[in-house]
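One protein chain is absent from this view; the other protein chains keep their places.
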Amino acid sequence: MKSGARLGLMLLLAPLLLWLILLILIPHVDMFLVSLRERVGVGEYRISLANYLTFFQEPLYLWTFLRTAVMSILATLITLLIAFPVSYFIAKIARGRSRSALFLLCLVPFWVSELVRTFGWMILLRETGIISNLLQWAGLVSGPVEMLYNDAAIMVGLVYTSMLFMVVPLVTTLESLPDEVIEAGYDLGGTNTSVMREIVIPHAAPGIVSGSIVVFMLSLGNYLTPTMLGGKDSLWFTELIYSQFIVRFNWELGAAFGFMLLLLSSLIVWGMLRLTGQTLERTMG
Amino acid sequence: MSFDLECRNLTKRFGGTTAVDDVSFDVPSGSFFSILGPSGCGKTTIMRMIAGFLEPSSGDILIRGKSVLDVSPNKRPVNMVFQHLALFPMMNIAENIGYGLRRQGMAKAQIAVKVDEALDRIGLPGIGTRKIDELSGGQKQRVAIARCMVLEPDVLLLDEPLGALDLKLRERMKVELKALQAAFDTTFVYITHDQSEALVMSDTIAVMNEGRFEQMGSGRDLYYRPASAFVAGFVGDSNRWAGRVERAEGNVMQVRTESGLSMRASAHDRAMGVGDAAQIFVRPEAIRISTAADDLAHFDNHLSGRVTNLLFNGAASRIVVAADAEEIEVNLPQSGEFAALSEGDAVHIGWAGDQGNCFAAGSAP
Partner (left out) sequence: MIPSIPQPRALRAAYVAYVAVFFILLALPLVVVAAFAFNDSQFPSLPWEGFTWGWFFGSERPMIGAFHERGILRAIGTSAFVAVGVSVLAVAVGLSNAFLFNRYRFRGQGILYIFMLLPLVVPGIVLGISILVFSSRVANGLWDMAQWDVEALRPGLTLVILGQFSFIATIATLVIAARLQKFDRSLEEAAMNLGAGRLVAVRTVTLPYLTPALIGAFVVAFLMSFENFNTTLMLVGSDAPLTIAMFDRLKEGSTPLLNAVSLLLMLGSSLLALVMIAFQRK
């Protein structure tokens, strides 16, 4: 019996370890090692920090990196601000059938590819697009307006694309807050704002954190939205990685960029967890 | 007598159903008032209207003589101990108790003093920094009460707060709640479906059924002089029969049950006459047992039968006696003289006619 249990453990452990070691651990270690290589001749490499030096010395790279980080944080905040009231409405105000219907309605857009969603915004925002036409028709502007290819368009795309990943964890945590507790808050003299601040938001903290982490990650690692909505000069860090790998074929520098992106995302996720006293298991698992 | 809470012709309709139907009652200051009823009888609706979470369809609610219908729940001088207590899990115990005081804008130092006082009062000094989930069920209970009592409400509402506790603790909390009520000297309005909670703690109990109060009175009144068949059936255990009145002499009714048994019972001043369909309730402890029929000759009702079942339950042990196609539950006397009784033994049972409560059962048999 004991050896049987042991065998079972081994059998179940094998796929997990194969997956994590072969597809996650070794590739990332390898990527890091490649990022430390410097090409000194044809097929000749040596270990150095040259790629990282390039990253820090080239203002365009560093600027793009910081810009991506700041815009991703901003996108996360905006998504949270927009999603919270809606999630609260679904979880605590809508009842029965209409609650599930609204929740489902939130999910629907995300069953289709991000590409389709982005495409939709392009049709809306571009010079010959719906909104431009609408504004002309209403007489608010005299000629076509280009609303694509700027940071605001990127932000709209990022927020739209990430919305689901904020709404779902928020609705889930808010639903788990009994009405009774909210009523108790009012019964003891609380007002809308104080109940929100002292009861609802602290209760929703795990959902806020996990939603924010996911939205931040998705924004930071997004390639499609900045490229399509931001145009050629959108300066998103993933575009740099792509061009190093696929266009310039400079894998060493690309790997260094990849590692920097990984480092940044890990730092921010870790910081967010620390700041709110949450753990990865609780927020993700 | 001054009243802390008065409800006047309170009615609440949800769509086509009437949850609370024209209910009026007054709760004297400092008393323990319970509303007892089965689930769905409307008692929670009354409580939520008093707390301000529901708006009455009609009627008025007065607290210390002033109507509170236009007062929002966070401004009403009533506080509520919720069914599942609704302690705030994101705060520690002191923060929970101090929550309402913070809302009033009291200074921090003063809140700390008040919270400590409250903790002393409920017998849990020095646990302010602990988390909610570190407390036992009974301790949570007391914290939930303290959280309301620091606000010195005119009326404290309690919504079946003992429901989640296990039996032993529930027994203890009954006594403790009554003591806390006396200590705080505040009006408690308590709702429950558990008759023993209501009987043990309350000064006045209202028995509620289908949106109306069936009877309001002391526990003793409800138990010994139920005003309706519903109250007789709901409060305490009873043997019950349905039958028809064959003879009526003042309050004494001679009733023949559906199975043909004839027995005497009292109408206790309720208007009843020959031919009326009747329901009779006789409490198991009102019935005497004997091995000799002569011992019971002085009772109006006596039967002979056999023991079909022994329900041993310590001091509340019973037997089931089959007699004339009826099964009757009878309490065993606590003296232990029938301890040796076993199934199949022949016994005689009897009870006085005025121990049987007789009600008109409407037109149905």
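Before moving on, here are some points about what is shown:
Lettered A and B in written order, each chain numbered from 1.
The rule we apply is simple: a contact is a pair of C-beta atoms (placed from the backbone, for glycine too) under 8 Å apart; a residue touches a chain by one contact, two chains touch by 3 or more.
Since we're looking at a predicted model, the values are computed, not measured.
Touching the missing chain, out of A:40, A:115 or A:201, is residue A:115. Among A:36, A:71 or A:261, only A:261 touches the chain left out of the display. If you put the hidden chain back, the residue from A:74, A:145, A:205 or A:224 that touches it is A:224.
Annotation for chain B: contacts to the undisplayed chain at residues 48, 52-55, 72-73. One chain is missing from the display, and on chain A it is touched by residues 5, 8-9, 11-13, 15-16, 19-20, 23-24, 26-28, 30-31, 34, 82, 85-86, 89, 92-93, 95, 102, 104-109, 111-117, 119-124, 126, 128-130, 133, 160, 163, 179, 182-183, 186, 192, 195, 213-214, 217, 220-224, 228, 238, 241-242, 245-246, 251, 254-255, 258, 261-262, 265-266, 269, 280-281, 284-285.
Keep this in mind: only the chains that are shown with their structure count from here on.
Put simply, chain A touches chain B in their complex at residues 178, 180-181, 183-191, 194, 198-199, 202-203, 205.
Remark: chain B residues 51-53, 72-76, 78-80, 82-84, 86-91, 99-100, 103-104, 147-148, 151 touch chain A in the complex.
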